[in-house]
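The complex is shown incomplete by one protein chain, all other protein chains being positioned as in the whole.
After this line comes chain A, so read on.
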Amino acid sequence: MDFTFSEDQLLFRDSVRDFLVNEVTPERVRASWEKDDGRDAELWQQLAELGLCGMTVPEDFGGLGMNELDFVLLAQECGYVALPEPLVNTALVAVPVLSRLGGEAASEYLPRIASGELRVAVGCSENGLVEDAAQAGLLLWAEPEAFYVLTAEQFSTRYNPSVDPSRRLYAVELGSDAKPVATGDQAQALYQAVLDRGALGAAAQALGLAQRMIDISVQYSSERQQFGKPIGSFQAVKHHMANVAVRLEYAKAPVHRAAYALAEDAAGASEAVSHAKLVACEAANLAAKNSIQVHGAMGYTWEVDLHIFMKKAWALAGSFGDTGFHKQRIAEHIFADGAALGAGTTFA
């Protein structure tokens, strides 16, 4: 039993963090909001050159052959900067699912995804809306009974503006020539894979978002003075941040546990994912609420960067299964007859 990440995993995380913090500034995020397609082709190419687009692509197809556990720390960093580009959905959801599907689709598309040339969007019917569907050259669409791999001319999109201007959401309509590449049990497994990996990606980003909001608020409350003292010295203020720190710190282990379960194809992985999604999104939600309070009236302005992160956390909380969905999955698990709950079932 070992909950630690390897030195390599941590070093890679650190180098990606440095890159993202330097390159993906709040100004750059705001700039992407103003664009019609919301995307930054130069940034995507940079991410591809760092090997991030192909990080989970098998080595035979030009990637680094890493898994969900290797990527989860990077997804947290994507959250930390509120990265608008769909890297998490690409590397943590689309690529592993396409690899599972295998066959021609995998060998044809994975190398092009790894190089950054092909943008891929992924969605499932639990959500309905698909991020970046109109920007993508390829769509993976999962329904419980049918799984589709569609090129741009095989589906049409309708834009649905999100509260997070970074997110570009689309309703998709499959063309008349769209045929599922998998049905029955295989489609069910792929549907589950999309939903669980998507939820894990949202959870990991939520951790990063919560950390960012804490950092911003701690800095602000250490500088802002009232009654002749930094407001952060007052208990009524600092306890708000302590509460967030507790939620965040304790949400990490469930997220890492879920990533491990998916990477290992372990039993109970879906339950672990629901657990992770709920607690990570709660941490980000509390971070947002308390950070705005700590900022006072400034927290309510468009000018202060806080809302960039608050809005992404808000949006992600509903994606790939909302709170009600995931809580229901947990309730079903614990009320099942013979549920594995007690001693010896920690990792069951």
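Basically, a residue touches a chain if its C-beta (ideal position, glycine included) is under 8 Å from a C-beta of that chain, and two chains touch if they have at least 3 such contacts; residues count from 1.
As a convention for this text, contacts and distances are computed from a predicted model.
J.: When one chain of this assembly is omitted, its UniProt record names it as which of these: "Sugar ABC transporter permease", "Fumarate reductase subunit C", "Putative luciferase-like monooxygenase, FMN-dependent, CE1758 family" or "Acyl-CoA dehydrogenase family protein"?
T.: Of the names offered in "Sugar ABC transporter permease", "Fumarate reductase subunit C", "Putative luciferase-like monooxygenase, FMN-dependent, CE1758 family" or "Acyl-CoA dehydrogenase family protein", the absent chain's UniProt record gives "Acyl-CoA dehydrogenase family protein".
J.: Which residue, A:Pro26, A:Gly65, A:Gly137 or A:Pro230, contacts the hidden chain when the whole complex is considered?
T.: A:Pro230
J.: If the hidden chain were put back, which of A:Phe12, A:Tyr191 or A:Tyr260 would touch it?
T.: Of the listed residues, the one touching the omitted chain is A:Tyr260.
J.: Can you work out which residue in A:Ala31, A:Val163 or A:Ile334 touches the chain that's missing from view?
T.: Spelled out, the listed residue whose C-beta touches the missing chain is A:Ile334.
J.: Of A:Arg197, A:Arg212 or A:His275, which sits in contact with the chain we cannot see?
T.: In the complete complex, the chain left out is touched by residue A:His275.
J.: Could you pull out which residues of chain A are in touch with the chain that's been left out?
T.: That gives, for chain A, the contact residues 1-6, 10, 69, 214, 218, 221-222, 229-230, 232-235, 238-239, 241-243, 245-246, 249-254, 256-257, 260-261, 266, 275, 278-279, 327, 330-331, 334-335, 341-344, 346-347.
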